[in-house]
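Only one protein chain is missing from this complex, and each of the others stays in its spot.
All chains are identified by letter, namely A and B, in their written order; residue positions are counted from 1 within each chain.
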Amino acid sequence: MHRFANPARFLRLARLIQPWTAAAMFACFGVGLYLALVASPIDYLQRDTVRIMYIHVPAAWMAMQTYAVIAVASLVSIVWRHPLADVAARAAAPIGVAFTAICLITGSLWGKPTWGTWWVWDARLTSVLVLLFIYMGYMALWSAFDDRQRAARAAAVLALVGAVNLPIIKFSVDWWNTLHQPASILRRGGPTIDPSMLKPLAVMGLAYLFFFITVLLMRMRADLAAQRLEAAAERRVMAQEVPA
Amino acid sequence: MMPGQKNSGNLKPKHQRLVLVGLAALAIGGAAALGFSALQDTMTYFYSPSDVQTKGVEPGQSIRLGGLVAANSVQRLPDGLTLAFTVTDTANAVDVRYKGLVPDLFKEGSGVIAEGRFGPDRVFVADSLLAKHDENYMPPEVADSIKRAGEWKPAATPAQPALPATPASRSN
Partner (left out) sequence: MSGFLAMGGYAPYIWTAYAVVAVWLTGLGLVSWRRMRQLEAAADALRAQRRAER
């Protein structure tokens, strides 16, 4: 396990793949936006508002996937004390906040013309709002401690506890009556979205995924550099305290 | 920090942590499951027509009623303002009256959630309507061809109203 824990090895890998993930992100966003806004049909019932789906649904997927990444990294951090796991979990949190907030805002802008309301307190909408609060609590906990080790430990515990919300979000539409529709993609019997609408959705999903990878790598690199600078500053203080 | 760190007969600290995390996850998951099953009723956003039957909703009690707008049930009452329609879950059905703005997606065969209360005549009087759409997405041409081929799923076949149906003209 610790063979991959070497930050220098990670940095070399990150610098190698980051240009490619960034290029893939820009390409997918270009193609995806064209398909979503121009080259896809309207829905028989929702007309043009279906175009909000192409930015809303991938945001919901990635909000949950980012949390899953944080939870797994937190498990690895607690059990195996892998030094990069904390870095990855911490770097992912603001990206998760972005996806969750985008999911909620675009969902609201979609709900008004289709359902007739900006917001309802049904199980799906409420559980995603709870996810946003868990993300914010997670980030607040990281900055509440001066000692990085203790902050990492506390944040990892919170991340694992909060993971119970993920299945609740996914199955809320099956367990309870909700205004939100049931699943269209990951369901028994296959997707219930026409192929002409599934394609832009898939491309936008890839664009969001490559955005996540690219920004995660950038934020991890920044955090590792900040740690190097901090360690150097500490060495300098210690060197000054030693009488010459 | 833990006894047995040197003792090879005991768990290694790594495995000890893994077991602890597993036990904690089990406890939290169990607690969450219990909590949510207790909340089952309050977490439910609306009552279906069948829930109305089984859960004993009092007249005047404010609830949300959800289901499909039964085919051929939507009509304007003679006052020109009130909309009358039937909400069905294919097993049971409820007659609804509503005055006000109707969402774009409100139509026969589509989902609807009505907020309001039952009158003494067991007709549901709604203050607001929300449209609930299902999980199907398709271009209009595809929808038309499915309908032409007669393969449109009969989601909203009007169920026999379990409650005595109120003739639309009688209310108001």
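One rule holds in what follows: a residue touches a chain if its C-beta (ideal position, glycine included) is under 8 Å from a C-beta of that chain, and two chains touch if they have at least 3 such contacts.
Given the structure is predicted, the values throughout are model-derived calculations rather than measurements.
Looking at the complete complex, one finds that the omitted chain is in touch with A. Checked against the hidden chain, the listed residues A:A68, A:I105 or A:A140 yield one contact partner: A:I105. Taking the complete complex into account, residues 37-38, 42, 47-49, 51-52, 55-56, 59, 94-95, 98, 101-102, 105-106, 109-110, 112-113, 211, 214-215, 218-219, 221-222, 225-226, 228-229, 232 of subunit A touch the chain not shown.
Definition applied: only the chains that are shown with their structure count from here on.
Averaged C-alpha coordinates give centres for subunit A and subunit B that are 29 Å from one another. Within the complex formed with subunit B, the subunit A residues making contact are 41-46, 50, 53, 75, 78-81, 113-117, 120-123, 160-161, 163-164, 168, 175-179, 181-184, 187, 192-194, 196-197. Note for the complex: subunit B touches subunit A at residues 14, 17-18, 21, 24-25, 28-29, 32, 36, 40, 43-48, 66, 101, 103-106, 110, 113, 128-144.
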